[in-house]
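Here the complex is missing one protein chain, while the rest keep their positions.
Letters A and B mark the chains as written, and numbering starts fresh at 1 in each.
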Amino acid sequence: MNILDDLFITIGQWWTALLSNTLGLPDGIVLVINGLIGGLIFALLGVVMVLVLTYMERKVFSRLQDRIGPNRWGPFGVLQAVTDAIKMLIKEDIVPDEADRLLFNLAPVLMVIPAVMLYTVLPFGRGMQGSDLGVGALYVVAIGSLTSIAVMTAGWSSNNKYGLLGAFRVIAQLVSYEIPMVLAVASVVLVTGSMSLVDIVESQPIPNAILMPVAFLVYMAAGMAELGRSPFDLLEADSEIVAGYFIEYSGMKFALFFLAEYINMFAVAGLVTTLFLSGWKGPVLPTWLWFFIKTFAVVFVFIWARGSWPRFRIDHMLNFAWKFLVPLALVNLMVVGLVDKLLTDAEMWVRAVALLGSNLVLVVVTLIVVAWAGRRSRSAALRTIAGAR
Amino acid sequence: MDVSLTWYLLVAAALFCMGLYGVLARRNAVAILMGVELMLNAVNINLVAFWRYVRPDAMAGQVFAIIVYTVAAAEAAVGLALFIAIYRSRDTVVVEDIDLMKG
Partner (left out) sequence: MSIEQFVFIALSAITLLGGWIVITNRNLYRAALGLVLSFFGVAGLYALLDAGFLAVVQVLIYVGAISILIIFAIMLTRRVMDRTAVQHNAQWGISALVALALFGVIGYTLLFRAADQWAVSSTGLPEKPIEMLGEALVTTYALPFEVASVLLLVALVGAIVIAREK
């Protein structure tokens, strides 16, 4: 199995040897060429993943709704993504009259760039990552915050009041959910002791989802909100704000926005795998295969969540972020830090049981607090109704 | 290292002078704040360049840069809140029209 496991590494080493030994290029040029090829591979990987993910989403989503989904083009509808791409390409490219041309054309590009940049730090397998940054976890958060600039540019350059309003709401959502995401990542970094994603994967004999379920759930929720997927998808809710900030986009630019969303979805699922599900670790199969299996399982959970829950209202969504997720993530960070510090020298299974136990206690306490708060607000509402009668 | 310290300091000086021009010559208050941010970035480049070239084993350079980030963020937040409040009462953020004690 080792040959299959190191397949890509062997290919990379053969290519580098070809460039520097056979062709005799200096080291700097080899570095630049390898970097450019790596970037190209990641961009292509993103686009190929979009093809697979759109098909998977439409099939799974439709099965959840008791219908069949695309089944006309190709066996079981596998060529549906190709036909969608052709349709988008042949559409007319409209630029509104008063819009700012440069910014209008720039916004979809700005949206795709951070999504693809996330792929460079994901460890796809043992020794297979774009670059092993010492600050990988923080890089991920920083790149995730670039999406807001692109959304703002799209909303502003459309010269459309509804586009601008939609952009404001999207930014409110994206900025609000960055904080629980950072705090969940911080608790993982705390337990691991390093911000490098490769180190985080290496130090997970037991997946972090079992050690820190609260952080896992907070990160899943925040990740779904950052992607703009249901139940947090009031940004593209067609029935509410008429496609939000990309109201004026048509044709290939519109396709670029959706491309960006799916590339982002795969990247965030890959991050969940890396941070919480012990990345590429697994018994028999090659490591990169394990990574893809786990990532697709997380994507399946995302699609499942989309098909199961109704959409949030914007004030519910902001309350959920600021009044529930942020305090929960903060308390979780403190609890995990305390337990980890107290039991640094204990054996691994003692630490695991202690972390899991403290997290379960936290879940129970949270549920009690939420139930009490719900009961109090319900009785207050009943009192106002009774008082008005 | 092939790039000497002087180059970094020159780039930082150029950025600082651009920010200075932005502060002195623009009419819109938000544009002035953007000039201030450019100046703070130039200062940070200076700090980190000195840290790297002169004392890379002491962490004072990086800590100083982080404190500068914090101050810049706090200042930008309060400044922009002030501009929004001014806009609400005066309907303009052109600094030439916001001189209250005039006349």
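Operating definition for what follows: a contact is a pair of C-beta atoms (placed from the backbone, for glycine too) under 8 Å apart; a residue touches a chain by one contact, two chains touch by 3 or more.
For clarity, every value in this text was computed on a predicted model and none was experimentally measured.
S.K.: In the complete complex, the chain left out here touches which of the visible ones?
M.R.: A, B
S.K.: Can you say which of A:42, A:55, A:156 or A:257 touches the chain missing from this structure?
M.R.: A:156
S.K.: Which one touches the absent chain: A:25, A:43, A:141 or A:330?
M.R.: Touching the chain that is not displayed is residue A:141.
S.K.: Touch as defined at the start, partner being the missing chain; which of A:19, A:171 or A:355 qualifies?
M.R.: Among A:19, A:171 or A:355, only A:171 touches the chain that is not shown.
S.K.: Can you name the residues of chain B that touch the chain not displayed here?
M.R.: 1-3, 5-11, 13-22, 24-31, 33-35, 37-38, 41, 44-45, 48-57, 59-60, 62-63, 65-67, 69-78, 80-85, 87-88, 91-96
S.K.: Footprint of the hidden chain on chain A, which residues?
M.R.: On the chain A side, contact with the omitted chain comes from 28, 31-32, 98, 100, 102-103, 133-135, 138-139, 141-143, 145-146, 148-149, 152-153, 156, 159, 164, 171, 175, 178, 195.
Methods note: only the chains that are shown with their structure count from here on.
S.K.: So, what's the distance in Å between the C-alpha centres of chain B and chain A?
M.R.: Between these chains, centre-to-centre, one finds 33 Å.
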